[in-house]
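Pasting in a structure now, in structure tokens, and then I'll have a few things to ask.
Apart from one protein chain that is not included, each protein chain of the complex appears where it belongs.
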Amino acid sequence: MPIPETILAASGPRRSRLSHALTQNIGLALVVALLVACIILYCGLYIATQHRLPGGYELTSTLNNTMPLAFAALAQTLVVLTRGIDLSVGGVIDLTNAVAALTLMGGPVSTTIWTIAILGIGALCGLLNGVLVAVGRLQPILVTLSTLSIFQGIAIKILPQPGGAMPPGFTGVLANPNVPLSLIYIPLIGILWAIFRRTRLGVSVFAIGNDAMAASSHGISVKRTTILAYMLGGVASACAGLFLAANATAGDATTGDTYTLTSIVAAVLGGVSLFGGRGSGLGALFGAFVTVMVVNILFFAHIDPLYQTFYEGLFLLAAVIAANVIGQIVRRRR
Amino acid sequence: MTIHATRRHLLQTAGLGLAAVPLMVARPSFAQSSGKTYKIALSNSYIGNKWRLEMENVFKAALAMDPFKTEVVGSIYNSGNDVSKQSQQMSNMIAERVDAIVIDAASPTALNGIIHQATSRGILVVSFDSGVTAPSAIKVNISQYDLGKGWAEWIVKQINGQGNVIMVTGVAGTEVDLDRNKGADSVWAQHPGIKVVNRFTGMWDSSTAERNTAAVLPSLPKIDAIWCQGGTDGVLKAFISANRPLPPTAGEAENGFRKMMLGIGGHTVTGYSAGSPPYLSLMALELARRILNGTYPKKNIDVPNVFLSNADLKLGVNVFADQPDSFFDDFTAGGPTSPVDICAQAAIDGSACTDQKLIINLPAA
């Protein structure tokens, strides 16, 4: 081994591993703190008004109601990390939800096959977005705004009247009203995210979000990575559509619309930077839970109905400001 | 003038409201309501228009009036047309162990899961206005088909089955729009003398209806009657601007339309006014109470349509000179024998009536 002539010696002790981990995952740490705060506040209000502790039903229904948004936020995160944005999330949810309503009615075998096919539809939607953005070199916001309308249009065409009835087994697995099965899905998403982050694709997604030019000069294919990110996002959106159908027990080609905006809110609350390259799917997942906890808190606070949205906005604004301030303080103190 | 006054008034109430509402309102919660019998919650998908506002206002007012004042603890939640939020709010209602949930749904099917959870826990679910398909929910609604049909039949009578008619339709793709049009078409089919010379959307919105009418009017022959789903006052304003005579008009229950039926503002129209009444929320509330106390069977009800002709209108009762044109006058059906009788103040700001009793007549069981 060659001996270097000059050594650039360390000037002081290195910062601890924990200190690095905290500052580099500050977004995630903050959303976890926010979620804990929300849960405490919710429990406090619940006990004050109901004189008992929230139990299994509250847990199950909150989880089941959040899973579609959690997947939508995950979908949004995958795309936002590449410095893009996916406004078609709601459209993919509409479309997959509609297809689910039309096809999921048979036995377990046909249901499984169709479920996989629906995930494939999500991937195809993502492929379309990804190709238009990466190969067509079009602005993601314009591409996905257009495909949002296209997917919505197809959804309403194939399912003009809300309807369908999910097989009980399907609902029982994805959105069981009696057992908090989602407690399994959340760690599962966490594990999948950790795996994704440790694949070359995962690193590439972050890298092109950091600086596409620099990433490509180190051999990362920006086109391929972008397309795959949109495709994975499409699959996550399709998951959202399936969980939504399971929870509703039926399909409606328009109920996905609101997820476009709420998925962005959840991702940003979860510490995902809209400028790309920073954030985590886990954070977005927790961000989704925060937005639902806010609904719960406002419910048990018995706010005048006319001002519920006002306080919801206020609450989210306060959360974002608080997170920002704490983040700045932590970064300054380095 | 009136519009300005009202807007200022609204702003004032909003301002006062914001100042007065602390984050946590110390309202009597259900758990402490030992004296009252039933807990009933209203889950409304959104509060983005005047109709929904009046619907919620009369509901709020009714809760402060007998019999609900003594028997029911009520609460109201809006979900910004977000299905998952409405579903989450309903699961919170279930957690609160309410006795009944009254819903104006954001989706006909997407709430079926949560509705099923509620009913399987013994909670009564009554849907109204934007209905749901869940079989376990009780439905309260008017027949939109009959409404469209009723308007058309009146027109046939007015013009003796002969003449040119325009149809101003609603928001395409909605069930309500479809049913109303079907009702009208069933009548036209029996009267070949009626010619529908144009059919265009008014989006249930006065200004849209006015704009679209103004756009097609120059190309149209003499119009003998107007069939209008909504934005009726806008359609008539377009006729006035084009210096066309106002033909007999069947339309919604907008205050602007009814004012013209009374000749307020210088133009008089022969009209026939009816609509989806905001008091559907009261019918649903009353039905829930009656089912809960066992005085009414657990079944769907069809609320009868109330059509008003020029002679039926009375200023201050079912037309209001000091309310904006967009105000829906059918928050009350008027009179103690009608389906619902409630004061105007209740619809305007949700306060309880001081000088009259609340009357809700469910159809005979």
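Order of writing sets the chain letters: A and B. Residues in each chain are counted from 1.
Keep this in mind: a contact is a pair of C-beta atoms (placed from the backbone, for glycine too) under 8 Å apart; a residue touches a chain by one contact, two chains touch by 3 or more.
Methods note: contacts and distances are computed from a predicted model.
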| item | value |
| --- | --- |
| Complex member absent from the view - protein name from UniProt, among "Inhibitor of KinA", "HupE/UreJ family protein", "NADH-quinone oxidoreductase subunit J" or "Sugar ABC transporter ATP-binding protein" | "Sugar ABC transporter ATP-binding protein" |
| Touched by the hidden chain, restricted to displayed chains | A |
| Of A:206, A:289 or A:311, the residue in touch with the unshown chain | A:206 |
| Selected residue (touches chain absent from view) among A:161, A:176, A:216 or A:309 | A:216 |
| Contact footprint on chain A, counting only the chain that is left out | 1-2, 4-11, 14-15, 17, 20, 23-24, 195, 198-200, 202-203, 206-207, 210-211, 213-220, 273, 277-278, 334 |
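One rule holds in what follows: only the chains that are shown with their structure count from here on.
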| item | value |
| --- | --- |
| Mean-CA-position distance for chain B and chain A (Å) | 37 |
| In the complex, chain A residues that touch chain B | 45-46, 49-51, 54, 57-58, 61-62, 65-66, 68-69, 101, 156, 160-164, 171, 175, 177, 244, 246-252, 254-255, 258-259, 262, 292, 295-296, 299-311 |
| Residue ranges of chain B in contact with chain A within the complex | 14, 17-18, 21, 23-25, 27, 29-31, 44, 47, 56, 75-78, 80-85, 87-89, 91-92, 94-96, 106-114, 116-117, 133, 173, 175 |
